[in-house]
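Here the complex is missing a single protein chain, while all its other protein chains stay put.
On to chain A.
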Amino acid sequence: MTPRRPPVGERFRRFRDRLRAASGNIRAPSDDARTAPGTARPPSDDARTASGRRGVPPPEAGRRRGRGGEELTVPPAEFSSYYGRPILKPPVWTWEIAAYLFTGGLAAGSSLLAAGAQLTGRPALRRAGRLTALAGVTASGVLLVKDLGRPERFHHMLRVAKLTSPMSVGTWILAAYGPAAGLAAVAEAAPLLPERGPLGVARRMLPPVGRAAGLAAAGIAPALGTYTAVLLSDTAVPSWHAAYPDLPLVFAGSALASGAGMGLIAVPPAQAGPARRLAVAGAGLELFGAHRVQTRLGLVAEPYRVGHAGRLLAAGRALTVVGAVGALLGARSRVVSAASGAALLAASVATRFGVFHAGVASARDPRYTVLPQRERLQRRADEQDR
């Protein structure tokens, strides 16, 4: 219902089609031609929508398409719904939020990498990390403001600080992290300044300021990299909410892996040792978390395995493995290292968009709202009987 309704004629035509299907009339050929491409709905589907009744999961053809051969852990169950309509409102967030999950994580991972490089005397890695962090956090800010319904009111976020609102917490995390990451990155420009005059003072002042700012940014980075999981979980969206124990692991791992990926691309293999190890650690965390999300949630894990989201997450998993293996084996080759870094970055993007879309899919289908709640009621009733 929410955003833009299709034109009146469209709905009316669908209504008429359903009536025809329900009363068993033969459809006009032109109607068939219109519904046929792409959708290929079997007649049973029409009957289902027409009666508005069963929550039988989409008919076989639909399910086979996106399953990727995996077994459903929960047998399809029947339930009633109001004309098959979603109970929840699907998130109004668009791709910007999914993209922000990536850019925020990238910034967090890069800041950690930069701080480590700073403390162990690896200037090239430090520079790459700091600059990536600034780019990531800048993109994050732009994306977040752009997704608002009223972008010009973004500063209303700063009116309050609420622990019950992960978005409010995130606002303050970003407000603390952004300037620190920015200062650290600006400090990298010190060698470009002239040695004399007022700018000469800046040239001497910047490196210590940058060091402090870099450490501050790294201190906040783990919060920036993981709070986004709570941001998604603290909703009524079934698949996001149920995933709250493991989603932070996925996001933490994805943040480390993407930061490391950037490091692998930016510095010569000889100096990329820590990035290599960080890539493996991040990939491990991400794969572990994603595996748990995809297998331990019963019915609401399904959106993470099927359809668009399932494909994205499978791609993310494959790219993560490729990137981590490449990072380990390609220690000699600049090309292999950079390619593994790119794979890790792509993996992080795919994983974030996959998690995002899985949630949206779970909110769109009343099955994922009703069945788990029914189960919960049943469990509670059983407990009482005992």
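The rule we apply is simple: a residue touches a chain if its C-beta (ideal position, glycine included) is under 8 Å from a C-beta of that chain, and two chains touch if they have at least 3 such contacts; residues count from 1.
The rule is simple: contacts and distances are computed from a predicted model.
Colleague: Assign the chain not included in the display its UniProt protein name, restricting the answer to "Electron transfer flavoprotein subunit beta", "ABC transporter ATP-binding protein", "Putative ABC transport system permease protein" or "Ferredoxin".
Modeller: The correct option from "Electron transfer flavoprotein subunit beta", "ABC transporter ATP-binding protein", "Putative ABC transport system permease protein" or "Ferredoxin" is "Ferredoxin", the UniProt name of the unshown chain.
Colleague: Which of these touches the unseen chain: A:160, A:175, A:201 or A:329?
Modeller: Checking the options A:160, A:175, A:201 or A:329, the one contacting the hidden chain is A:160.
Colleague: Out of A:141, A:179, A:245 or A:298, which touches the unshown chain?
Modeller: Of the listed residues, the one touching the omitted chain is A:245.
Colleague: Looking at the full complex, which residue from A:106, A:184, A:237 or A:312 touches the chain that isn't shown here?
Modeller: A:237
Colleague: Name every residue on chain A in touch with the hidden partner chain.
Modeller: So the residues of chain A touching the unseen chain are 1-5, 8, 11-12, 14-15, 18-19, 22-23, 50-54, 79-83, 85-89, 91-93, 108, 112-113, 115-117, 119-120, 147-151, 153-154, 156-157, 159-160, 162, 164-168, 171, 218, 221-223, 225-227, 229-230, 233-237, 241, 244-246, 248-249, 251-252, 255-256, 260, 270-271, 273-275, 277-278, 281-282, 285, 363, 366, 369-370, 373-374, 376-377, 380, 383-384.
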